[in-house]
Structure formats: C-alpha cells, structure tokens
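Quick one: the structure is below, and I'll ask about it shortly.
Note that one protein chain is taken out, while the other chains of the complex remain in position.
Going by the order they are written in, the chains are A and B; count residues from 1 in each one.
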Amino acid sequence: MDRRKFLLLSAVAVAGLTLAPAIKPAFAVSKVEEEIKKRLGVELNAIKETAEIRLTAPTIAESGANVPITVEADVPVDRVERLWIFVDKNPTPWVTDVKFTPQNGQVFLSTRIKMGETSNVRAILQLKDGTFVMATKEVKVTAGGCG
Amino acid sequence: MRMRNNLINGLFLVLFAWVGFALANPVEQTIQRAVSENKLTAFYFKSQFCPYCSQVEDFVFSDEEVSKKLRNFLFVELDIRSEEGSKLARRFGVPGTPTLVIHDPKQDKVVSLIFGSRPKGDYLNTINRACKLYSIKTC
Partner (left out) sequence: MATGTAILRVPKEAQKGQVIRVQMVITHPMTPTRRDPQTGQETPGHFLTKLQLFHNDQLVSEMNMAAGISANPFIALPLKAEGSGVIKIAYEDNKGGKWEKTAEITVK
C-alpha cells in the first residue's frame, strides 16, 4: 500500500483509539443500585459503610419468608431523617423505610423481612445534613421444604 | 339399514367419549388436554401453611421470566394432601412441597423435577432442561 494510504489509516486508527474510551458501553446497573438512585437520589457506591450502624441478621436464614433483622445506630436520632432497608436480590429491593424524630429517643428497628435468595441486606441512614451512611450484611437463604 | 346402525354406533361412541371426558377429574382432563395440544405438563405440588411454598410462589412463579417460560407448559397446581395430589405425588416420587414436576403426558414420564424453596435460577434450569430435551422453541 502506498505511503499516503498508510498515513491516512494510521491517523484514523489513532483517532479511533483516543475516542474509544468516550464511547464506553453503559455498565449494567443492578436493580438495587437503580432503586437506591431512584428513592434516595444517590449512587450506592457513594454511600460509606459505618460501624455506627449495627445491622443484626442471621448469617444463615432457615426460611426466606421470615428473616429477622434488627438495626441499631449510635448516630444521635436528632441527626437522622430516615432509615431505609434494601435487599439486593429481591424483585423489589426496597423493603421499608422509617422516619425518625427526636421523640424516638434513638435509631432502632426490629422486624422480619422476606428474601427470595441469598443476598445482601442493607440498612441505610439518611441524615438531615443530606449525607448517607450504611451497614451491609449478607444473609444466606437455604432452601427448605415441607415433608 | 347399515347406515342407520353405523350412525347409532357413532352416536354412542361420541356419547361415551364425552361422558369419559366429563367424568375424568380435572387432573386427567388437563393431561388429556396436554396430549391434544402437544404440550408437556408442569405440576406444582403445594401444601397449606408451608412457608416454603409461599416463598416459591412469591419469588419464583411470580417472576416474569419464569412465568413466560411456564406458558409453554400446561401448569397445574395441586394440594399434595388432596386425593388427586397425593396419588400423583406417589406416582412421580415427589419428596414434599414445594415441588415442580415437568411431565411428558404421552410417554407418562417425569422429565425433570425440583423440590424446595430454591432460587429462581435453579427453577429456570429445571424448566430449561425440559425445553432443551423437547426442543420447545418458544421456551
């Protein structure tokens, strides 16, 4: 091939290589990331994990129909707007949210949730200053049956 | 004369066939329907108060993908403690509930079976196995 064509092809190749990163394919966003973005207006990977929230849930749940969870936080309740619970792999990842007021005295919730399969459970605290903090626990859901 | 006899015989035949179908219980009717529609049957065995059945109904059968695939089969829900249910459960070797059995009504053969509140992926594998074996295109 003659030099002119070669130079032209090289130019096109270089241009293509520099532009390629901009034409990134959109990463598949998981359902829980979508839900959190929709309801909280924030990206899941922007929320920091904190030891100030204690999320208690069984490591292995006997029945996915009834998984006991307890959330307790050291964050003063006056700083808290709302507590959110999400289960990553549920068809609807949002499970519940609770509005707290200073009359609650502390941030606490105990309840039982449904899980379709082994998944992360997330307790996210929405603070009055607009920031979010989170505790995550993976709960294994074993298969069961009735005899 | 022969024409009339044939006609009467024919009418009796139709009458017996209709009575035979009408007297057949719903499960047998479904199996007959599956044969005539050239479909496999999907029997879902459940029992009252079994939380694992609720789980499978909430998280697996309600799923859009699973529901779409199951439309290629004739889906029958059975209480394992009912007369029909317990008979079929014994015949198919059903260990308990929830159990989904894919069954070939023409060869009277269990194609695939899954027991327990397993995640929807496991149920899809069980269904897909039947789809592959029988080359069901829309599955």
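Here, a contact is a pair of C-beta atoms (placed from the backbone, for glycine too) under 8 Å apart; a residue touches a chain by one contact, two chains touch by 3 or more.
Not measured: the values here are computed from a predicted model.
S.K.: Using the touch definition from the top, which of B:Leu70, B:Leu88, B:Val111 or B:Cys131 touches the missing chain?
M.R.: Candidates B:Leu70, B:Leu88, B:Val111 or B:Cys131; residue touching the omitted chain: B:Leu70.
S.K.: Hey, which of A:Ser30, A:Thr56, A:Ser110 or A:Thr131 is the one touching the hidden chain?
M.R.: With A:Ser30, A:Thr56, A:Ser110 or A:Thr131 as choices, the missing chain is touched by A:Ser110.
S.K.: For chain B, which residues lie in contact with the unshown chain of the complex?
M.R.: Residues 42, 44, 54, 57-58, 61-64, 66-68, 70-71, 74-75 of chain B touch the chain that is not shown.
S.K.: Touching the missing chain, which residues of chain A?
M.R.: Touch with the absent chain occurs at residues 65-68, 87, 90, 92, 94-114.
Criterion: only the chains that are shown with their structure count from here on.
S.K.: Quick one: which bits of chain A touch chain B in the complex? Just the residue numbers, please.
M.R.: Residues 63-66, 90-91, 114, 116-118, 141, 143-147 of chain A touch chain B in their complex.
S.K.: Over in the complex, which chain B residues touch chain A? Could you list them?
M.R.: Residues of chain B touching chain A: 47, 50-55, 58-60, 62-63, 95-99, 115-122.
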